[in-house]
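A single protein chain has been omitted; all remaining protein chains appear in their positions.
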Amino acid sequence: MLGGPINFVNPLSVLESPGTLTGDFYALNFEKKAKSGRVILNLGPQHPSTHGVLRVLCELDGEYVDRAEPVLGYLHRMHEKMGEVKTPWQYIPNLGRVDYLHPLAWNWAYVGAAERLAGLEVPERAEYLRVIGCELNRIASHLLWWGAFVMDLGGFTPILYAFEEREKINDILQIITGSRLTMANFRFGGVCADGDERFFRLIREFIPYLRERLKMYQGLVTDNIILRRRLEGIGPIDVDMCQRYGATGPILRAAGLPRDTRRDYPYSVYPKLEFPIPTGPINDCFGRYLVRLREIETSLAIVEQAINQIPDGPVIMDKAPKATWKLPAGESYWAVEGARGQIAVHLLSDGGKNPYRLKLRAPGFSNLSLFAEAAQGTLLADAIAILGSLDLVIPEVDR
Amino acid sequence: MLKAIWDNIKGLYSLVVGLSITGRYLLSPVETIHYPRQVVDDEILASFRGPIQLTLGKKDPAQTRCVSCQMCVKACPGHCLKVTKGEAKAPVAWTYDFSYCCLCGACVESCPTGALEFSHKVYLVTVSREELIFDLLADLKKRAATRAEAPTPTGSAATGSASIAASAGSAAPAPPAAGTAAAAAQPSPKPAQA
Amino acid sequence: MDLSLAIFVQIIVAALLVIGLMVGNAVVMVYMERKVAGFIQRRPGPYEVGPWGTLQALCDSMKLLAKQLYRPGNVDIILYYLAPILAFFPVLLLFLPIPFGPYLTALNVNEGIILILAFAGLGVLSNLLAGWSSNNKYSLLGAARAVSQTVAYEIPMILALLAVVFQCGSMDLKNVTEQQGAWPWEWNVLTQPLAFFIYVVSLVGETNRAPFDLPEAESELAAGFHTEYSGMGFALFFLSEYANMLLVSLVAAVFFLGGYKGPVADGFWWIFIKAYAIMFFLVWIRWTFPRVRFDQLLNINWKWLLPLSLLNLWLTAIIVKLLI
Partner (left out) sequence: MTFDPEKWLTSWRQAGAWSLSRHDPAKEGLRVSAFLPPQALVRCAQELRAARYSLLDISTLEAREGLVVTYHFDSLDEPARLAFRALVSRKKPVAPSLYEVFQGAEWHERESADFFGLIFEGNPNPIPLLLPDDLPGPPPLRKKEADLAPLAKLGLLGQAEILDPDFGDLIGQPVGSGHQGSQAC
């Protein structure tokens, strides 16, 4: 009994005699701690607003969520084990599958960790192409989040507007990555393909276009009184909570701390680019919403500078590692800023054919872990809003 | 109290703004492409990485450049390639199981002779797993035959090293692909359009 | 005796016509909803079945009819099957007093609006039974929401209509129509703009349409009270939802927009044009706005609509008293 409401027990019997529930291991474990007279609602794994296959067990007091516990693992594919049975090169396509909305950042975290470990030099043009790809990808990720979040709140149209932009970004990224979803154009020591004239032309056309569209988003969604009333003051997540749960990315920035791996641990050509780090005026759902929308503008600014600064040159180093390349022995922990927070890869090698151990630090994993505390005592609808505001991509959480 | 009323009136105005935006889009033309009747531009497909195929031979298009060195087979993370070496260097069988392929390009990039490239097959549809196991040598012969009927100028001299877009030797050699081939050879932000 | 037999036959014929109207309305509305949603979202909507997808709704209803009636385990069987029927049939009755044209009324009753409002309250019972009997927690929550929402939104709705009743001095729908003129400036909407606004807002709440579609809020409660219904059970809920929409829109047309009266020639076409204009507006806002939260929904009702409608009623009463 995996999904849906926990077995078919009459809701009345829950009120009369708790303890008669049957369910799977997780449901029973959750139910053990439930107070009497409470309804236990099983949101997911198949549920319209759990973004894939997250499952949340909720103990409801009326419509108030008294206790919530996310149950993970429905999309677990053991990417860490796959990292140990494939050569470093062969593992690169896997990274696109870890987080399909911001695959290039995951590519970068892994490739970057290996490059640090092996001491590879990346040509500057490749670094710029990485920045452009990663930032466009971040915009695409935030756009999809924006649409899905508004859909969680009951507005169906924005997600399709977001997809229009997303398709344009996919058209652009397809030129340098060859695919539209699970992109993987990063190679050790560079990227696999150069952008052509059309690539830069499309980006130049896209930047003013998206800026215009962002104004439309403002009118259609951001200023909408219903949306504001749904989000303002809901689910405050302060710095202390972020610290205790290790939350990063827009959640931490909405809490008021300008932490951004691109700035704190400057990598690639980010030091040459000027961009603000948006921090939220408020730490509630609406603050997180605003931070993400501003990050779209920030990323646009970065891309605009990058396409103007990009130098000529090769896009991959000479004698770049091949598919059978071995990592030198050692340890490397390297992080990049993904759309959801700090993506880190802990890569250890004993000099063998495959990496010895690969640990993927998924920002969504830490961000989701605070949901139980943030959702406590909120209405069910607010809990859904909080869940949406965390920007979850379940494949990334489950890995 | 008064402020609350004023806020609500302003809020009602925001609803009108939202309605005007969706109303505008209601009257604007649709954005989608209606697939069987319309298709996306070839320009977009030119950079799409579909299932791999063998590059047409230099002298005889039907003759593959593959020398059965097994580099691609070793590089493939999905173990989807099978190359059987014949008497000479040339392969006698070249099987490609697309159902295991993750389109990473390891084979294309590791091929020392540039015998592999990505196709631009977007509309590939099969109803069974078996149909996804391609015999690439037969496919090459078929393409060579079509090409012989309608010869088109291509610039597919690029060795399969770095550029994914360099695979311009397919049946639909779009100008942008040739342009990227030039860009890969001598990268610059604005390569000369071929 | 003869007269009562004639009325009986008239009602039977009218009921059959109304069933036809309800089904036809659902077909039109499904098509309109999907087409409007499609164009708002910049896609074509239904396209393949029939010219411009016009037969899509018919095909959908065929599919629903042909589907197996799947019943989950441990449901309360009687109530489970009773609920969709109960949702469908009271709505039939509600169309009887509506004056579709100068001589096109199924049942002339003096207190037509009372009849409509009284039976409109029955609809919520079916939601409650559906949610209760289907042995699903989402359904139960949806049913609880449906009851409190519908009960709450009926009050400002009644009060808004009552203001018009005060003004016209009649509860007879035909009489109310006759007192309005053909042109828009002769309609009640000009004399009762606040009542019209309140009525339209509570109409959205009453028919459980987005942004007030809390009982079936899909991102929270999967599908709310009808989560466990498939096939014909679902189709009946669907029919009754659209029939309810048509009904309240017709009432709005009668009370505020001059009913069957219109420029050039009076007739049933005017009332339908007006009703479908209101329904188009309902569809439009559904695809524009996010959903409100449940407590906000009730706050809007009790803190804003109810005082406003009372104020409106009071003002109307004073003005009517002074003028007469």
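Chains here go by letter, A, B and C, matching the order in which they are written, and residues are numbered from 1 within each.
One rule holds in what follows: a contact is a pair of C-beta atoms (placed from the backbone, for glycine too) under 8 Å apart; a residue touches a chain by one contact, two chains touch by 3 or more.
Computed from a predicted model, the values in this text were never measured in an experiment.
J.: For the full complex, can you list every visible chain touched by the one that's not shown?
T.: A
J.: Among A:E121, A:E205 or A:D264, which residue is in contact with the omitted chain in the full complex?
T.: That would be A:D264, which touches the missing chain.
J.: Among A:H102, A:R294 or A:R399, which residue is in touch with the absent chain?
T.: A:R399
J.: Consider the whole complex, including the chain that is not shown, and state which of A:I207, A:V239, A:I277 or A:M317 touches that chain.
T.: Among A:I207, A:V239, A:I277 or A:M317, only A:V239 touches the chain that is not shown.
J.: Name, in rising order, the residues on subunit A that touch the hidden chain in the full complex.
T.: Subunit A touches the chain not shown through residues 24-26, 29, 69, 72-73, 76, 78, 80-81, 84, 113, 116-117, 119, 239, 242-248, 252, 257, 259, 264-265, 329-335, 342, 344, 346, 348-352, 356-357, 359, 361, 365-366, 369-370, 373, 398-399.
FYI, only the chains that are shown with their structure count from here on.
J.: Average the CA atoms of each chain to get its centre, and name the chain whose centre is farthest from that of subunit A.
T.: Relative to subunit A, the chain with the farthest C-alpha centre is C.
J.: State which chain is most central when centres are taken as means of Cα atoms.
T.: That would be A.
J.: In whole angstrom, what separates the CA-based centres of subunit A and subunit C?
T.: Between these chains, centre-to-centre, one finds 42 Å.
J.: Could you tell me the distance, in whole angstrom, between the mean C-alpha positions of subunit A and subunit B?
T.: Those two chain centres are 27 Å apart.
J.: Which subunit B residues sit where two or more other chains touch them?
T.: 8, 15, 18, 21-22, 25, 31
J.: Among the residues of subunit A, pick out those that touch two or more other chains and give their numbers.
T.: Expected reply: 157, 161, 164, 220-221, 224, 226, 229.
J.: Help me check something: in the complex, which residues belonging to subunit C touch subunit B?
T.: Within the complex, subunit C contacts subunit B at residues 36, 38-44, 47, 284-285, 287-289, 304.
J.: Which residues of subunit B touch subunit A once you look at their complex with the stated criterion?
T.: Touching subunit A: residues 8, 10-12, 14-15, 17-18, 21-22, 25, 31, 43-44, 47-49, 74-77, 102-106, 109-110, 118, 162-165, 176, 179-180, 183-184, 187-191, 193 of subunit B.
J.: Can you tell me which positions in subunit A touch subunit B when the two form their complex?
T.: Its residues touching subunit B are 86, 89-94, 125, 157, 161, 164, 171, 174-175, 177-179, 182, 184-185, 187, 192-198, 200, 216, 219-221, 223-226, 228-229, 307, 310, 312-316, 322-324.
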